[in-house]
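What you see is part of a larger complex, with each chain still in position.
Chains: A and B, in written order; residue numbering restarts at 1 for each.
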Amino acid sequence: MSTKIPVTVLGATGVVGQRFVRRLANHPLFRVEHLAASERSAGKRYRDACAWRLDGEPYGGLGDQVMAEGTPEFALSPVIFSALDTGPAKELEPAFARAGAMVFSNAAAFRMSPEVPLLVPEVNADHLGLLEVQRHHHGWTGGIVTNANCTATVLVMALAPLHQAFGIEAVMMTSMQAISGAGYPGVASLDILGNVIPFIRNEEPKVEEETPKMLGRFTGKDVELAPMLVSALCHRVPVIEGHTEAVSVKLKGNPSLDAVRDAWLAWRPEPQRLKLFSAPPVPIHVHTLEDRPQVRRDVETDEGMSVHVGRLRPCPILGVKFALLGHNTERGAAGGSILNAELAHAKGYLR
Amino acid sequence: MSTKIPVTVLGATGVVGQRFVRRLANHPLFRVEHLAASERSAGKRYRDACAWRLDGEPYGGLGDQVMAEGTPEFALSPVIFSALDTGPAKELEPAFARAGAMVFSNAAAFRMSPEVPLLVPEVNADHLGLLEVQRHHHGWTGGIVTNANCTATVLVMALAPLHQAFGIEAVMMTSMQAISGAGYPGVASLDILGNVIPFIRNEEPKVEEETPKMLGRFTGKDVELAPMLVSALCHRVPVIEGHTEAVSVKLKGNPSLDAVRDAWLAWRPEPQRLKLFSAPPVPIHVHTLEDRPQVRRDVETDEGMSVHVGRLRPCPILGVKFALLGHNTERGAAGGSILNAELAHAKGYLR
């Protein structure tokens, strides 16, 4: 235990914060040093500050741990996992980086900052190199690494092998997103029971701008956005966990469906080769049953860290269309951030 | 009452059949002469043969009417509304047409037959002219008029004014469809509660082939398909009534969003000019609230006969995208067929 790296969870009481805590409870590399949230929670035991909503051991076994105020003064650890909202993240995450911590953030605040890696380890492990740029630029000893919007993360997992194999010219993505993505209390039941809401604030721009950054090329000093058109149409549906995405894609050279399938099946990116602890053995499951993947039945596979594709078929407009599914609060949030930290550790970015 | 046109409802016990009966209960033009279904129901009272599932007056006030066997021998009326499945429709609808009846069908059997109008009165009223071709070709005194697949019907309502104003080159449509579209018992609750199913058998091909026919040009002897690319991605979601569609469209000349909105607002097609009984006063409602239309809140407007658009915005790939909503078992089924018959009456096709 003593050799594990101490970490802080910022925003530990929320929907994503709880998933951080649960995942870290038995992590081989990290141990929770500080559970932090707003000033209001500081000094309370985690079990008193937090309405635990996950199955498994309540409070990740940390119910009696006393919460700290979420500032560098009270909650500094070498590694910070941030489940903060955008507003607080904007202020606090740089403060922690300046104080020497490596911040792995789930917040939107710095995702599009040129010197911040928007990291999905299977997709763009080399973007971690931006940390050097960042440290040099700010004079920090720590740094900030973000994961992407949940919908964009799931999308880019399916796109990366196609982009590597063929090059992507355009992607149309219509999402049907779970309510957990809105946090707690989040979506009112009166709004979503038996309904579809064709709007999620800021979601479409995030997908449209984060996707080309994630698929972009690291030049050694910045990331060149991938030159592709992205159009997102985002919906909330009465599903608890997991985002379903209907994707049409235009690939260079119009490869066959078999070639597309083979690109997915052959994909064996770095986290799998490095056998990172939170990396799923197979990052993309290719379904063959005509009505799969289905979110309620498939989303918990591999503790939500893999994504699922299926219904691969020709698109009369863009060439190829398929169904896609991923776990928004695991792969798209807590699990993704922890995998980012595991990659950073493997690459020597954590002291 | 005596001057109303007698009609038969085929498949009167099902989800769509019941909506036919309810709509016809107080119709100014038609009166129900025969309620027909399978042999098994013949001779039973409607209330005994039918598990009524709609609100309003049970059995449309016809609970005591004795059901007939659904063949021309036992259930011939001048007008037939058919809610049959494809298999029986294939055999029975031509038999009724041959016997002199005008069949207004909700079945898929003859939708793509070159001499059968695939009619949405707001969209292609002139396609009714195919009846002459049809009668000449088969030597029938009656005829068959079909309405389209429910998803395609809703789509084409929103597309028609754009096609007329600008011309459509390509349409990408992702649907989130209600369970009522699958009839009763239809979708198992174990399959759909808290889930999204990314597959509906035959739905995507129907949308992709029926849309260009509906938007096609009647030449006097056939319908030239509209030369547009259509791509459909169809999903079942836990919604009771109403299909939500996420649409991206490529229009000739790249008109502005304002021009698109104006085309919808200015649209005043024939059923509205003729003030047909089942025609909604405004066929397309253009929503301005950022999170509307929403299926549970908007779908019953105008007894489900109008469609709803909203969230008009630029699409980085095709130019324009918007949210669309319509009632699958009213505008897309029973109400649509009855409106077809009203148009045929106004145009002198019913004796």
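Definition applied: contacts are C-beta pairs under 8 Å (C-beta built on N, C-alpha and C of every residue); 3 or more make two chains touch, one makes a residue touch a chain.
Given the structure is predicted, the values throughout are model-derived calculations rather than measurements.
Note on stoichiometry: the full complex in this file contains 4 copies of its one protein sequence, with 2 placed in the shown coordinates.
Here is the rule we use: only the chains that are shown with their structure count from here on.
Per-chain CA centroids place subunit A at a distance of 42 Å from subunit B.
Residues 170, 172, 174, 176, 193-199, 208, 229-231, 233, 235, 237-240, 244, 246, 248, 290-297, 310-311, 315-318, 321, 323 of subunit A are the ones touching subunit B in the complex.
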